[in-house]
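Here the complex is missing one protein chain, while the rest keep their positions.
For chain A:
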Amino acid sequence: MSGVALAMLGAVSQGVLWGLMVLGVYITYKILDIADLTVDGSFALGGCVCAAMIANKGMNPILAILIALFAGLAAGAVTGFLHTVFDIPAILSGILTQIALWSINLRIMGGKSNVPLLKAQTIFSEVVKATGLTQSQVSLIVGLIIAALMIVFLYWLFGTEIGAALRATGNNEAMIRALGVDTRKTKMIALMLSNGLVAVSGALVCQSQKFGDINMGTGAIVIGLASIVIGEVLLGRLRSFGSRLISAVVGSVVYFLIRAIVLQLGMDANDMKLLSAVIVALALCVPVAINKWKIRSAYKEGGSDNA
């Protein structure tokens, strides 16, 4: 395979693994209508926990992912606690947890900012050994399977009574409280679930890139939002819930493809975060700008006969 094709395959598999993180962001941003900034911290948390468990304790890689999941659930619970019990605005609660996690992540990795897993077992290295496929192919296949399982799980969950109450919490909080739902609980569940998914994504990315890094989550929330936006633009405003979950993962894949392409074209990798921010800002600005333009152009001085 040529270098370019290989880079693209790598980008797709990266996009799928990060896609789980995007699903987590989707839960808070789209369903709960909260921008949860815990994500940057909980993504790194997942990676750091996973790296520390495998490198220092020689833990089974699947078990390490499970531990990362619980760490993510706990991180979400802290944000949820600050937000629901003490009424701290969601954004600030997330920032507080995120900042706290930076120190915690360093401690988890024994004070090192980077823990390599070069020779250690990962779920990917095991599958590579068993099947003889390349590392990129395996990441893609394993990532797709896990992403598909997660989408099925979320589709089921949000179709249940509890799931409907979660969706209603994001839709009309006062109404669902009047219908007997403790919205502190639903928000807590959603924040935990979201950060659990994000941490699993971090753990998978850590195993696929073979290191855990204190900075691996920086800007994750923006990547998440950018992917959701890209997914919506590409697949349109799909109505069914399942297809919207799929479009979140597709958005993530496209995001990493765009990234790989602009890097191939010679853009500095450090500028990628700027590009992500611009994509999200544009996506949020354009509809507002169009609306304002429509309102302004609809005005006719003195009225119009053919209006």
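The rule we apply is simple: contacts are C-beta pairs under 8 Å (C-beta built on N, C-alpha and C of every residue); 3 or more make two chains touch, one makes a residue touch a chain; residues count from 1.
Quick note on the criterion: contacts and distances are computed from a predicted model.
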Response to the item:
Complex minus one chain; that chain's UniProt name from "3-methyl-2-oxobutanoate dehydrogenase (2-methylpropanoyl-transferring)", "ABC transporter ATP-binding protein", "SigE family RNA polymerase sigma factor" or "Electron transport complex protein RnfA" is "ABC transporter ATP-binding protein"
Worksheet, complete the sentence: Among listed residues A:G163, A:G224 or A:G251, the absent chain is touched only by A:G163
Discussion item. Using the document's definition of touch, tell me which of A:K112, A:R177 or A:K210 contacts the absent chain.
Written reply: A:R177
Response to the item:
The missing chain sits against chain A at residues 157, 159-165, 167-168, 171-172, 174-183
